[in-house]
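For this depiction, one protein chain was excluded, whereas all remaining protein chains were kept in their positions.
Which chain is which? They are A, B, C, D and E, in the order written, and residues in each are numbered from 1.
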Amino acid sequence: MKKKHLLRFGLPKGSLQDATIEKMGKAGFNISVSSRSYVPYVDDEELAIRMIRAQEISRYVEHGYLDCGITGHDWIQENGSKVHEVGEFRFSKVTRQPARWVLAVPEDSPIKSVKDLKGKRIATEVVNLTKRYLRKHKVKAEVEFSWGATEVKAHELVDAIVEITETGSSLRANKLRIVDTLLESTPRLIANHQSWKDPWKRQKIEKIALLLKGALEAESKVGLKMNIAHKNLATLLRTLPALRNPTISNLSQEGWVAVETIIDEHIVRELIPELKAAGAEGIIEYPLNKVVY
Amino acid sequence: MKKKHLLRFGLPKGSLQDATIEKMGKAGFNISVSSRSYVPYVDDEELAIRMIRAQEISRYVEHGYLDCGITGHDWIQENGSKVHEVGEFRFSKVTRQPARWVLAVPEDSPIKSVKDLKGKRIATEVVNLTKRYLRKHKVKAEVEFSWGATEVKAHELVDAIVEITETGSSLRANKLRIVDTLLESTPRLIANHQSWKDPWKRQKIEKIALLLKGALEAESKVGLKMNIAHKNLATLLRTLPALRNPTISNLSQEGWVAVETIIDEHIVRELIPELKAAGAEGIIEYPLNKVVY
Amino acid sequence: MKKKHLLRFGLPKGSLQDATIEKMGKAGFNISVSSRSYVPYVDDEELAIRMIRAQEISRYVEHGYLDCGITGHDWIQENGSKVHEVGEFRFSKVTRQPARWVLAVPEDSPIKSVKDLKGKRIATEVVNLTKRYLRKHKVKAEVEFSWGATEVKAHELVDAIVEITETGSSLRANKLRIVDTLLESTPRLIANHQSWKDPWKRQKIEKIALLLKGALEAESKVGLKMNIAHKNLATLLRTLPALRNPTISNLSQEGWVAVETIIDEHIVRELIPELKAAGAEGIIEYPLNKVVY
Amino acid sequence: MKKKHLLRFGLPKGSLQDATIEKMGKAGFNISVSSRSYVPYVDDEELAIRMIRAQEISRYVEHGYLDCGITGHDWIQENGSKVHEVGEFRFSKVTRQPARWVLAVPEDSPIKSVKDLKGKRIATEVVNLTKRYLRKHKVKAEVEFSWGATEVKAHELVDAIVEITETGSSLRANKLRIVDTLLESTPRLIANHQSWKDPWKRQKIEKIALLLKGALEAESKVGLKMNIAHKNLATLLRTLPALRNPTISNLSQEGWVAVETIIDEHIVRELIPELKAAGAEGIIEYPLNKVVY
Amino acid sequence: MKKKHLLRFGLPKGSLQDATIEKMGKAGFNISVSSRSYVPYVDDEELAIRMIRAQEISRYVEHGYLDCGITGHDWIQENGSKVHEVGEFRFSKVTRQPARWVLAVPEDSPIKSVKDLKGKRIATEVVNLTKRYLRKHKVKAEVEFSWGATEVKAHELVDAIVEITETGSSLRANKLRIVDTLLESTPRLIANHQSWKDPWKRQKIEKIALLLKGALEAESKVGLKMNIAHKNLATLLRTLPALRNPTISNLSQEGWVAVETIIDEHIVRELIPELKAAGAEGIIEYPLNKVVY
Partner (left out) sequence: MKKKHLLRFGLPKGSLQDATIEKMGKAGFNISVSSRSYVPYVDDEELAIRMIRAQEISRYVEHGYLDCGITGHDWIQENGSKVHEVGEFRFSKVTRQPARWVLAVPEDSPIKSVKDLKGKRIATEVVNLTKRYLRKHKVKAEVEFSWGATEVKAHELVDAIVEITETGSSLRANKLRIVDTLLESTPRLIANHQSWKDPWKRQKIEKIALLLKGALEAESKVGLKMNIAHKNLATLLRTLPALRNPTISNLSQEGWVAVETIIDEHIVRELIPELKAAGAEGIIEYPLNKVVY
């Protein structure tokens, strides 16, 4: 019953699962995961979705069990997987910051830099990344795999940890101090090298990448429309370069035009007061599903 | 305190309840159900909402206890209710498929068609539909009402079941095979025959139907805007008939136009790559609340 | 590490918390509250957010521990706080009604008006408001602070209660009758008098007020577009004043125009049927993020 | 892999499920229900447990698909199943009262007795019981099957309901008045007539009945021990017949004896103060797992 | 329908509710609270149970709306209620420590003793207790009522707090330091003075107190039995005074006796190893329901 054209696509199970399925839905691929079946439903017969731990996706893409997948840059590096990287994504979120793997120690630890790790013990989920980092800095230390709750260990069981963080607030709550950053990580769409050479698969992957990019782009953009007296238009556009390349249309009301554009959502809060000050009226902001340049 | 003009409207309690209340909200009728009261609040004094099991709504509409209601085609048929059907709706969902009542047996059962049911026992929630189906095929078999967990019974307690399914995945997970489909079912807005003859009630029902239709239509549609060089426009429109009847407006940039249209959400994933290939730029997709043709 | 320019902003903890954080997010200020830290994250380094019980915010704004905050009119009054009121908001909700503090008694109580309270005992969370109300009506009665579950007390423990309600349905469910309304209350943005005199703080507060107002405004508005034959346009606009000041643009189709406007969401359900009757076609309604006049 | 000696045992799925599995565990048969499998695990290879709706168990026992099962007297009667009743159980609970199916109407209904139902409509889950009850009282009325939320219907959709209740508090909360009781119901262990004739099956069923009875008996009993001066013993035993047949043993302390017995848990609260008054000291009450006379 | 003899009994709603209902059940009074009714069910027709906030029970007992109730010593003191205290209870728990109201400040606060509070602001739920404490120490400071989340306020909004704690761990987690203890508090059974003079009510209250005391006593006791050679018995009893007043009985095995006693559960872990060392065999520990001396 296997279709001739089928793309095996790995998505991350676990903490990223809901976000990834939501993004795929916004891209136009509706996935539903049932507790009764390990094969998720997707409304595209050319796709076979598999939910796999983010830590393992790059391994199965490399080996060809999957044609492509979405996983973090960190785990591609940790596994040292040889895969084709199709694109990088930003999953928009409150902090707008990539995840970072950092070296952390208790607030009152004498360890101030990587050099102080000599002869110490470090617990981490990313053993290979940590060893590579130590080699780079020519420091000899013991690295042990941590099965979880790594932050708690730094106070008693080991001398330092390498842990993932976004804002550092969880580290601070555990009274830990960041010594160094080993790696910043963002989600990536990766493909198996053989699959990437297959024209149908490559085209399919590129199409998904385009739509996913469009959906993610739209999460951090909004549409903005406003009315302005024609005589104020030039000044408005000159002083507010954020309004690049707007659509201008005439209004029925003599001497007024409508200006419409797409801008970054996070500058709206600065822009709207300025627009008002520049004479704009009836400013409305509306949401977008996709933005493809 | 009863108002002169009041429409008694039954909505399905249970698994469809949240979806129905959400759709009604999108149509413009905000309903809130309190655990302390069996009468839901609705922000329209001309409506009296009652939450009733989907299985029973058609019965109470027929008898006139309700003026109208939303329920499934299946239960109208099962109850044999004499009611006026105002409209059919599609509650958009992942699968975009109507629910089906199917005859199912264990994967390794010798039963291959309805004819093999002769002398067998069938468990189902829709006893009348099943008896009618057997009569139509001139098969004599025993039909018993199932209070639930019907899928489990097929392996031990009865010979076959008639059960509802969307994608068949729950049946597959229970190692059951579909033998035949008895009925496809979608949500319907139905009215009591007397109420339908009352001009005020009929007009009110039709208004709700129009708005609900508009809201549901909007769930499966999106707005699409893009810029294109005027010279490429004709080709674009000819090769992409999905863009029927778009709004074309001139841009301030010489030689470029903006094209805007409403399209089915589920073709966007095919269309956007083609639009890009045809020279469209700045493609944006935006969500809709209602679409009324 | 404190920044030179920092605005201390109090938001209501508890039942209003999620709604307030959602509204602030819509205004462009993304806040995330962690269970591990009492200082919420906000993506604006000029803001320091504090989550404080609505009952206490005005007190801390008055004393200057906070520069400004959002709280209910009721608690500003109850506390008798001397603060600058920057603006009033409507948090849109199903009922579109402000909260009211009402005097309530058992359905069968002989108490029919405030005068009948003489010598009685009243339980309430707003002891000061209630005492002021009694003084105004020259009624002597005992007022005791209620720690909660006030509605239950009216039947046995006290003679009357002063309780908050929106639709009255919870009071009705407890078989209570409303005797009088003491106060209607809506959310307010308030500022400390000193902070309001500081130019930077005032400007920052006004900017937040503008954006929050824009976001709340947008919750109760929608965008509406439709096509209409030019010959029907004048009639349409004359008969439907709700369509005030629309944007009219020519369509490529000869003799047809597109009409676009922003209207109150809650009149859409009346308007769309009328628009259709007036010859409008292809009516679409779309959601808005912000509306700033 | 089926064992020669196997007893197919049906237990009620749904609201009684947890209680029944707990009682079976107390009887010595540990059952665990997995969400992944419809066949529960039981630590007795001679048993095959099936979880089936209480409404349906008697049907499948009658037909021989199950050898025996636990279900309510009400559903045996409703289904008119021909089965052997092995024993009646009391599942101890707060109220110590059997469930009752009652005829209920709105508090202000003119219906005062079964005779007033003539020509009325009654909604119920137990259609057969209700029809039999009407026939017995020679009353003609319409009975319709209710899929749930029956209590709400009595106010608008039908004239009366037949519903199950224990303390009547849910009926009171819905402002309904009990007119008559149709049936009291307790859990029963029933067996298929053929299975009951099979010596091995009968012996196995009787053993389970004995242990279950012992476990349920123990739920409403406690052990009681106390010391008393020998001279007060006769008076104690004479005045407190509840202490029937106690074990008396001498204590090392001259002139004192220990008295030990098993009594109903619900009389302890009356008995202990009396025991103390009669001179008993060091009274202790301890829990029991099983009591078999 | 009110019985002649009825005792109105207030139990604490909220955080103590489940524990109190469980203890009452162990005492022999089974209570069930329904979400649909504010009057809990109790299997004793002479009792009328009311669930009321612990903060308010002493007030309603004092005024006679309740005959008696269970509440904390702290709230009796805070309210200054004039009631009869029938008994003190220990609700056994992990820490076996009474709750304490403590004065707490940030770890690095200059406040070291109550004297340092002069001119400061203190937030607390127990305003009266705190004012009395300050008066006793002749310290003038401002005390304001805290609606909750008091621990968070100590860092920014006030100078000190008076808060309840058991182990101090929540204060430590908030980086607060305990300066002084104002009050230790345990649950109390209190009665209205008039009710206490009524013979029937007093006897009923005393009976409940006896049974509740017996049930709580049993929570911290266990039964212990062991066999020992008769020749070792005297030494065992002399060296282990914890085994006070045991029941000694002869065993069928020549020269051996059985020893049985009731002891504090929390010394078992020390005692059992010592018993074993002293020659005891077959030591068993069993649970108790009630212990009444």
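As a working rule, contacts are C-beta pairs under 8 Å (C-beta built on N, C-alpha and C of every residue); 3 or more make two chains touch, one makes a residue touch a chain.
What you see is a predicted model; the values in this text were computed from it and never measured.
Under the touch definition stated at the start, the shown chains contacted by the missing one in the entire complex are A, D, E.
Interface note for the absent chain: among A:G148, A:P199 or A:P241, the touching residue is A:G148. The missing chain, though absent from the display, is touched by one residue of D:A149, D:L210 or D:A278; that residue is D:L210. In the complete assembly, the contact with the undisplayed chain comes from D:G28, out of D:G14, D:G28, D:P98 or D:P273. Listed for chain A, the residues touching the missing chain in the whole complex are 13-14, 38, 50-53, 55-56, 59-60, 65, 144, 146-149, 152, 155-157, 174. Although one chain is not drawn, its touching partners on chain D can still be listed: residues 27-32, 34, 36-37, 41, 43-44, 207, 210-211, 214, 218, 223, 245, 247-249, 262, 286-293. Listed by residue number, the positions of chain E touching the unshown chain are 94-96, 167, 169-170, 172-173, 222, 227, 249-253, 258, 265-266, 268-269, 272-273, 276, 281-287.
FYI, only the chains that are shown with their structure count from here on.
Counted as hops between touching chains, the shortest connection from chain A to chain E is 2.
With steps allowed only between chains in touch, the distance from chain A over to chain C comes to 1. Rounded to a multiple of 5, the C-alpha superposition of chain A onto chain D involves a rotation of 180 degrees. More C-beta pairs touch across one of B-C and C-E than the other; that pair is B-C.
Each chain gets a centre from the mean of its Cα atoms; the one farthest from the centre of chain E is B.
In a homomeric contact, the two copies may use the same or different surfaces; for chain B and chain D, over half of the interface residue numbers are shared, pointing to the same surface. Note on chain placement: the centre of chain A and the centre of chain B lie 35 Å apart, centres being C-alpha means. Centres computed as Cα averages put chain B at a distance of 57 Å from chain E.
Residue numbers of chain E whose C-beta contacts span two or more other chains: none are found.
If you sketch which chains touch which, the pattern fits none of the simple shapes: not an open path, not a single ring, not a star, and not all-to-all.
Of all possible chain pairings, those that touch are A-B, A-C, B-C, B-D, C-E, D-E.
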